[in-house]
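Questions regarding the structure given below will be posed in turn.
Missing here: one protein chain of the complex. Every other protein chain is in place.
Labels for the chains are A, B, C and D, by order of writing; each one numbers its residues from 1.
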Amino acid sequence: MDNTRETLIEIEGLYQIFGPDAKNVLPKVKAGASKEEILAETGHTIGLQDINLSVKRGEIFVIMGLSGSGKSTLIRHFNRLIDPTAGKIKVEGDDIMELPVKELTTFRRHKMAMVFQHFGLMPHRCVLDNVGYGLLIKGEKRAEWKPKAVNWLETVGLGGYEDQYPSQLSGGQQQRVGLARALCTDAEILLMDEAFSALDPLIRSEMQEQLIDLQENLQKTIIFITHDLDEALRLGDRIAVLKDGKLVQVGTPVDIVLKPEDDYVRAFAKDVNRARALTVQTIMTADTSKLEGISAKDVRDIFPADRGHAFVFNNNAYQGVLTKQQLDDMQDDDLLEKVLIKVPTVRRTNLLQDVIPLSLNTRFDLPVVNKQGELKGRVEASKLADVLSP
Amino acid sequence: MDNTRETLIEIEGLYQIFGPDAKNVLPKVKAGASKEEILAETGHTIGLQDINLSVKRGEIFVIMGLSGSGKSTLIRHFNRLIDPTAGKIKVEGDDIMELPVKELTTFRRHKMAMVFQHFGLMPHRCVLDNVGYGLLIKGEKRAEWKPKAVNWLETVGLGGYEDQYPSQLSGGQQQRVGLARALCTDAEILLMDEAFSALDPLIRSEMQEQLIDLQENLQKTIIFITHDLDEALRLGDRIAVLKDGKLVQVGTPVDIVLKPEDDYVRAFAKDVNRARALTVQTIMTADTSKLEGISAKDVRDIFPADRGHAFVFNNNAYQGVLTKQQLDDMQDDDLLEKVLIKVPTVRRTNLLQDVIPLSLNTRFDLPVVNKQGELKGRVEASKLADVLSP
Amino acid sequence: MIDSSWLTEFPDMSRRELLAIRQSLDSAYRTFSRDYGESIENFFDPLLYFLVWFENLLIETPWWLVLAAIVGLVYAATRSWKLCSGVLAAFLAIGYFGMWEDTMRTLSIITVCTILSICIGIPIGILMARSDRAKSIITPMLDIMQTMPAFVYLIPVVMLLGIGRIPGVIAVVIYAIPPVIRLTNLGIRLVNQETLEAATAYGATPTQRLFGVQIPLAMPTIMAGINQTIMMALAMVVVASMIGVKGLGQPVLKSITNQYFTLGLLNGLAIVALAIIFDRVSQSYAKRAQKHLEGTENG
Amino acid sequence: MIDSSWLTEFPDMSRRELLAIRQSLDSAYRTFSRDYGESIENFFDPLLYFLVWFENLLIETPWWLVLAAIVGLVYAATRSWKLCSGVLAAFLAIGYFGMWEDTMRTLSIITVCTILSICIGIPIGILMARSDRAKSIITPMLDIMQTMPAFVYLIPVVMLLGIGRIPGVIAVVIYAIPPVIRLTNLGIRLVNQETLEAATAYGATPTQRLFGVQIPLAMPTIMAGINQTIMMALAMVVVASMIGVKGLGQPVLKSITNQYFTLGLLNGLAIVALAIIFDRVSQSYAKRAQKHLEGTENG
Partner (left out) sequence: ATSCGKVEIADMNWNSASLMANIDKFILTNGYGCDAELIPGDTMPTSTSMAEKGQPDIAPELWTNAVEALINRGVEDGTLSVAGKSLSDGGEEGFWVPKYMVDENPELATISGIKKYAKDFPSSEDPSVSAFYGCPAGWACQITGGNLFKAMNLEEAGFELIDPGSSAGLSGSLSRAYEREESWFGYYWAPTAILGKYDMVKVDFESGVDAEHYKGCISEESCMDPQVTMFPPSPVYTVTTANFKKSNPEAYQYTTQRSLTNDQMNMLLAWMEDNQADGQYAAENFMFTYPEIWSKWVNKDVKAKIDNALDSL
């Protein structure tokens, strides 16, 4: 991730306590009482406690956590659908708690669009009008937004359903209408609360691509709640993990998987399909020592002493693997290409899942090269085995 | 799967068409008009067409399919929440379309419990009363069912929330209340419509285990809709795949992954984490030729001619791998145990994901043994690589 | 006039025909009422005895005992001291302005009418919500009950039953019952289908669905119906007093004919006070039974 | 009597005090009406002129033209030929029984009253739904409007404005407006919070929320309020005629005092017919605007 991006949303010391007398329960929470204690003692539920985080412009920020850990509550603070019990929420430096009603409305119209966990569709509007709702609210004419809405409906796979009402749709179809509504507004920031949870794998991965496209091409900032670790790892530039309303860890997908901060996050990341989550980058051994030459004598002196095999390059192009034994068996003038073993190269960005079959098919390390074909390192089967062992 | 199980639910020629004039649209659908055509022409939506399937007692039957393909519609026929446009639904041989109201009620009370996609909780009852609803309906006293309901609430991780109302819960918590309600009834058949979709991975896998326990210990029949292929493969004894209201394939998880009947199912199964979905059984090479002996001479004659290595057993216990070369280098009296390479064994039921690291760590095939330690076959790295290549 | 008069004047029935119809209908009814009045009257006797007994009870019991009983009941129903003190103040004022006895009479008859209306109205509303056929039959009847001027049916009722409490109760109930019926029907019809489906799936019988899901969820709307029924019942107090029901209606009528505005106002206010007390007590009783509505939005 | 009489008799105000209060209030009102009657009357003049003009229009236009216009309007509002033919039949019957002119008079005043009630009532209901403070102030006023016997305020109104259409309209509106206010309030308060939140999240202003979400979703309940308002308005026809409003109420009054049941019944039925027509037309117009309710359960 690009660390130089500017901060877009900043949250400081955010508390949310549900109940009639939240203000008075706050000190107890600050004093460190647990969620169960507070619930049993006062009947109040802690939604969030002491949340500090910042979201950068253009990133996909994923929020994860147990059911009931406060994800929806947190995301609903970003556009101030609920007011915090305590704390600050700044968007582009402005404290949105202090926006007057009018500006808050403008802010919601232009800056943010939201996909709701329970969809939040309007039962009295047909699908098309639901999708165009955000634009309608801004005062655009139906004729203006209609093509756009139809277009988004088709993108989410609901072409032809324009005139149906939400109650006539299946759960996943309703969710997609909610998705299309959010995408149709052109807002800079997308708040997505389990936006893909009711989708089947095919449509879901299409939608994920769509989202990545949007982020890459239009620099949208996306805050995404999901329970699907694979999805989180696939989409997220950074991932935040919540537990009982507290922020436990914020980090890159790799950090979460490989450097969990506590047992909770470890348990959480345990089940992840690492082969799909991790790239070669994370396990490769940096090593640029290659053999350059055509015949045995060219390389005999530079063959690394501590290795059984090495990668042979010629004119900066990878040729294959040469074992120590082969070299030992060769005459000085024997051409290397006769004996070289064709072990395929991999790239640093390759997912492990693509690399595993390659590694299984050979006894040798896999060479890691960059775009230009320069050797950057190698993938050792044992390291791969390590990272894949649960 | 145990093929001798008796059939519990049987569905024959089921059609469901949504719209005011379903009966008249039916012939068109039977004539083969597509879902889009029907929608555009008549405004009717095809929910299901020509479904024939049977669910056996005690199995977990998973239904998958694109969003809007008719899964929820299908499951709601099992307890006759909607009446089909055409077709028969038999449970234990009785056509439930012909049950009188009273018997239908009894049937619903005792035979089936349902988890709804949109939870279907009662907003006016506290969580505890929601969980106990199924029992309350049967006429049980509150005092009788309360301990049970509390127990199930704790099982789904909601101890302490007894007195809250559904509107005070998060989405996943609501779903768990719905789950507890279904489990609390002791019904023989569980209908679960995306019952885990809003759950985080930790609770979700707990719930999956719970479900498998229930099925194994209490022989419950479970019909489960999910979008999560891994979940389907983990839970399902059989999986049915729907497309546009049609049944495309019904089969075991392995069939679906490895023998998809058409491109649709293939696309569907493409993204599956095969390493987690498949077991050693599916890829092992059956081969019981082992070397039995202590010293080199014991095995020199029986070493398979076409292999580079073989598995050495002693007293029916696996000892390790012996390569052809090692054998060639040894004296007749040399003890095998000195040179044997300790390649670990695997079992037929092991998931591939557990086997991959082992295979990566060795150049040799992995021996597959059964419970008694008898050799059943071996896992070749190349086959593993094959099945893992997308 | 010439024949084309229909262009400007509606070609109506001739006066003679109309008269004939009128006379035969009138005398037919008179014969009917003379023949069957007695037995119909007997049918209502138990209700009459109860009404008389209840009224006497309220009037003859010392006022402070009645007041204590009322406040006690209010507290039992609402658990709200605020409401209790309001009720107490209202009744003290009523007594102070010399309307205690009339108020007790009105209280007794209106209590009966309201309870009757609710007890008959809610089941009918439920029936209406369940069957479209029932709805299409009952709706026009409700329209008639609400808009047919009371006077039109009061005189026949008086011919049948004489003046007094029974025709009064009938008139009040006829007029006051439609809102609770209509709104019960509406409330039940608006209940969320998914919740209802969940109940069905767990094998709830129609009765269990009704009492366990539909009515509780329709409660806010049903309570609006009950509120309107109470209002209508008290609005009929004056009309009832025209056919022999004692109570606050009569001083109102008298004060009007004699232009004693203040007297009318005071008695009118006593009626209003009764209405408000009835309403607030029933509403807050219902609210106590629906705690779930306090929970706010959803996560 | 001895002092402990308060045990059995309510210790009420002495007659003299009461008298003093009554007399001073009465005469205060008299003075007020003398001083301000004129200007208040002038305030209502435009409404009066409109009422007179509208009534004359309906009466003086040839009946078939009026009938055609009514049926046309009904069709425009409901697009239902069934309803149109019902309306036609009802009006033909009304004409045939010689009640055309009275019906036109009642139609004119009730149309105005209903439209006034709805146009004033819905905004007040909205206000009530938005602010708990407003609700707590308005509710008791509605209680008073519904239960204070019409006569109590009618006579002062008559003293202020004379008899005739204006006090009639005031009386009808006062009595008929509460249901639509109450049910608008209830309907809006019952709107699903999630849907509303979605609107907020997309930056809907309070007005957009109101007209885009709250009112459409509250429509079934608001329509129940309108239905009740129509019923109440027509129920007041007879009361209005007691202060000199011409129309179907007068023959009803006449028939009562003369025991012409049939006449009363016919005129009563004409009132009922008007009520049903008003109601069905408004309901079916509203239903046309809420197609979404046709979609049934959820998948």
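Criterion: a contact is a pair of C-beta atoms (placed from the backbone, for glycine too) under 8 Å apart; a residue touches a chain by one contact, two chains touch by 3 or more.
Source: prediction; values computed, not measured.
**Student:** Which chains here touch the chain that is missing from view?
**Tutor:** Hidden chain contacts in the full assembly come out as C, D.
**Student:** Given that one chain is not shown, which residue among C:Ile124, C:Val191, C:Ala204 or C:Met242 touches it?
**Tutor:** The single option touching the absent chain is C:Met242.
**Student:** One chain is left out of this view; which of D:Pro11, D:Gly86, D:Pro140 or D:Gly162 touches it in the full complex?
**Tutor:** Result: among the candidates, D:Gly162 touches the missing chain.
**Student:** Need a quick check: the contact residues on subunit C for the chain that isn't drawn.
**Tutor:** Touching the chain left out of view, subunit C contributes residues 30, 33-34, 37, 154-155, 158-159, 161-164, 241-246, 249-251, 253-254, 256-260, 262-263.
**Student:** For subunit D, which residues reach the chain that was dropped from this view?
**Tutor:** Within subunit D, the residues touching the omitted chain are 15, 19, 22-23, 26, 30, 33-34, 37-38, 41, 48, 52, 151, 154-155, 158-160, 162-165, 240-246, 249-251, 253-259.
We take it that only the chains that are shown with their structure count from here on.
**Student:** Between subunit B and subunit D, tell me the centre distance in angstrom, where each centre is the average of that chain's C-alpha atoms.
**Tutor:** Using C-alpha averages as centres, the distance is 63 Å.
**Student:** Per the centroid of Cα atoms for each chain, what is the distance between subunit B and subunit C, given in Å?
**Tutor:** Chain centroid spacing, subunit B to subunit C, equals 60 Å.
**Student:** Touching at least two other chains at once: which residues of subunit D meet that condition?
**Tutor:** 194, 197, 296-299
**Student:** Would you give the residues of subunit B that are in contact with at least 2 other chains, written as numbers and ranges?
**Tutor:** Answer for subunit B, listing residues that touch two or more other chains: 72-73, 117-118, 164, 168-171, 173.
**Student:** State the interface residues of subunit C toward subunit B in the complex, per the touch definition above.
**Tutor:** 194-195, 197-205, 208, 212-213, 216-217, 290-293, 295-299
**Student:** Subunit D touches which residues of subunit A in the complex?
**Tutor:** Going by the criterion above, the answer is residues 79, 81, 105-110, 112-114, 116, 118, 120-126, 133-134, 136-138, 164-171, 181, 185.
**Student:** Which of the residues in subunit B end up touching subunit A in this complex?
**Tutor:** 18, 36, 39-40, 45, 64-73, 117-118, 157, 160-161, 164, 168-173, 175-176, 194, 197-205, 227-229, 267-268, 271, 273, 275-276, 353-354, 356-361, 363, 381-382, 384-386, 388-390
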